[in-house]
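Missing here is one protein chain; the remaining ones are kept as they sit in the complex.
Labels A, B and C are assigned to the chains in the order they are written; within every chain, residues are numbered from 1.
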């Protein structure tokens, strides 16, 4: 198989993260064909060329359309701001490229629908950057759930919290404008929903309450402006399989840095996970002798796929970036025709967006809302 | 001051707990008048006399009315099953006794209202056994909140979970009958609500979803019977002061034994607490230098009132029973005329019951419900 | 059986702790005969009478010899400063009383030997206040070790740390004088040694290094005085059964409040415990499936003897004082003739003192020392 040609649009936080993954994936997973890093798009030719050089790409262009049009590019990583995702993804798919787009799909649901439709039509691989589903801990939790290690799941709680918006002195910015979306709901809720999608299935009904810690914020130009987005969202939900659960997110939660905390209760045990300690999970099983039942803190090791591709010794720990390398391997597998590759494609991503919009609607309308409505 | 005469009705889990508190309170708090343990009521004279002897009471009676009528009894501890609380409390108040009644007040709201009315009329001390508010950690958290250590509180999450109902093989019992109440909501929600009452104030609006892990359970007589109560309740709530919060309870949560987990977020920090590790709390404050901001795990010590009455050295730990000894001291203070004694009286207890019933109504009606309705 | 008459000498930290235990033991363990609190000795008649009243004793005396001589006293709790232990214990034993003496036995080994000899001669119960061996967690760890849950033990690490001496500004006091003993070694090492004695057996060889964080301290009278005791002691040891282990103690360890941390490694697992979280222990066993092996955090509950005498529900937690109540029950059992009661008597206590003195000798001589020398 000839090397996959890679295009990358954007070189910020997630752009660099994609670049690191594309650089590393062949070395970590030597059974993969090593990709060829071809073309990087950034704002302005000079910046694009510098970032291409820095991030290991052959060339750079100030116009992202040049990346999409490049005949040597087979797959395009889209890491530009959310409002550009739809336009770029549509162009890439139309140009016959595979697409690896950062989450969420797009601010407006109609755009997300258009993206899913374009992917269906193009018949290309079109997937989203939901990296947390790649975690060896999450993968192993999925395996445990599938084999019934904790019996039938009957309850689920999931929280995602950070504190990047927690400072009342942070001035008014674009994330406080309604045009940017709902707030924590689209910033954060999509990640827990990606885990729910993989581990439990779809959400069917929700009731949501959103809150603003700070009613207004200082403008750089002087004066203050009312905040239009919600940093806190709390959701009661029912999944299609009947499980009752809760989804709580907060981007103003002082002290939380990368918390994605999962509590899963079943008829014969329970499982806990927290992304802030992503190299471990906790398992409680009733098959342990009653006098010694307790949560086991299991450190991730070579027995938890695909940790051993990174380190052959247990307990040495993977980092956030390495989840993206795993995701990149899955993408290459999928491009190579492996339908079993673990990814959230545009179709499933659309369901996640649908749930988010239902939550926002519930807040506005003040009651339970069906996700499919 | 002459010794307070104590009557105790019931000698099970909480009855023994009250007895231990009455026995210990004078030694732990030597500035208190030592109470006199006078009269214990149990089912049957023989049992009552044996338990009186075992638990340090002067005499025992097979009829609880004898305890209430005893002229040497000044205060009656009521620890009989919930359905008897109202009748006993009313009789005791009418007999001019002070009342220390275990929570919750009564299965039906009208009974709780009658209890509160009787207390108002009698002008006696009438309080409820909400022991968790006595914890040195909770008291110190209250002090921190009052002084603004974490700024203005804007969000609150509280969970209470145990696993005594988690076993699917546990046969059908009275706690599965609708007559016993709603389930986890009255078993558990009242405890977190007592903390909310003390730390934050009253709940104004709720939306609640309840769930049953097991639809039916085996009957001792053979066959199975549908479970009528809910082991899981999840609540979104708004407090009167505008704080948005969540209250999640589950009595079928495998692995949880005595979890009451509190997360409080403010404009300048946050506080965490978990009753399973009741001798510590966690504090995050933004006044720490950014490079070393993190949750401080503070072990309770003599500086956290009234720990030093038990142990003069920090980090040695108090137990569950010792919260009841503190509560008993507060009760003696209140009987002695100290209005500042920290207790939840029938009046405030009624508000807790009101919130619980509103939650149940929300589940039945399927939407937001005003607590005062 | 007629009630046991109790005498108590001292009413400070441990005196009050004994008093609380004597007050509570009958209620907590109703199968025990309730003791009768007869006579309290303190410095001065007035103080003695006040403390007797406060702590529930019938009478008080300003001369401890009156307690020892009281014909209604069957057992004497000795909680006076260490240098008085020998004299008081000898007098009590000679008067035909049982003795419950706080640890350590005495500053000088010869005194401890005299105490053990007196106990042998008197044929009375003579035991030491090693409360940590009473912990339900420690008891259950012992049961696990006995049944081979972690296979054959091959390594042991134990640490005891607090920070009450950590402040460099604390002025010079009696605990800094050589006359008070070695420092952390006799303050702390005896507690871990009591656990080692119960769980593993005797220490046979040691090498010890001691250190002083602060060379001198301020005198109240002005100027500074050289510190003569060691706040830190680190010991390598071999037990009689061949196990290699370490014992590390530090009374100037900022941040540690009541840490007694145990790590036990065996051929099929390991066990961890820390007194700062005394209501849990951790167990790792290789019989768990490899993909889910991890330390189980087991919360203490009714299945861990004698927790259920205090609380019938798991995870509710016992406190430091409640260990003393358990110790008191064991003492009453022993007085009642039960040889299996779990206590460290003067004979075994002497072995603990022997190990401590060997450690000090090792530090002075600079090499390995046999404990029996």
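Assume contacts are C-beta pairs under 8 Å (C-beta built on N, C-alpha and C of every residue); 3 or more make two chains touch, one makes a residue touch a chain.
The structure displayed is predicted, hence computed values, not measured ones.
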{"item": "Among A:201, A:317 or A:366, residue touching the chain not depicted", "value": "A:317"}
{"item": "Residue touching the undisplayed chain, where the options are B:223, B:290 or B:337", "value": "B:290"}
{"item": "Contact residue for the chain not shown (choose from C:204, C:246 or C:291)", "value": "C:246"}
{"item": "Residue numbers in chain A that touch the chain omitted from display", "value": "13, 16-17, 19-20, 23-24, 26-28, 30, 34, 51, 54-56, 162, 164, 256-259, 276-279, 299, 301, 310-322"}
{"item": "Contact set of chain B toward the excluded chain (per top definition)", "value": "140, 144, 149, 280, 282-283, 288, 290-299, 303-304"}
{"item": "For chain C, residues in touch with the removed chain", "value": "150-151, 154-155, 157, 159, 166-168, 207-211, 213-214, 232, 234, 236, 238, 244-246, 248, 250, 252-256, 265-270, 272, 284, 286, 293-295, 366-368"}
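Heads up, the rule we're going with is that only the chains that are shown with their structure count from here on.
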{"item": "Same-residue or different-residue interface between chain A and chain C, half as cut-off", "value": "same"}
{"item": "Where chain B and chain C are represented by their mean Cα positions, the distance between them in whole Å", "value": "34"}
{"item": "Interchain centroid distance [CA atoms averaged], chain A/chain B, Å", "value": "41"}
{"item": "Euclidean distance of C-alpha centroids - chain A vs chain C, Å", "value": "54"}
{"item": "Two or more partner chains touched - positions in chain B", "value": "256"}
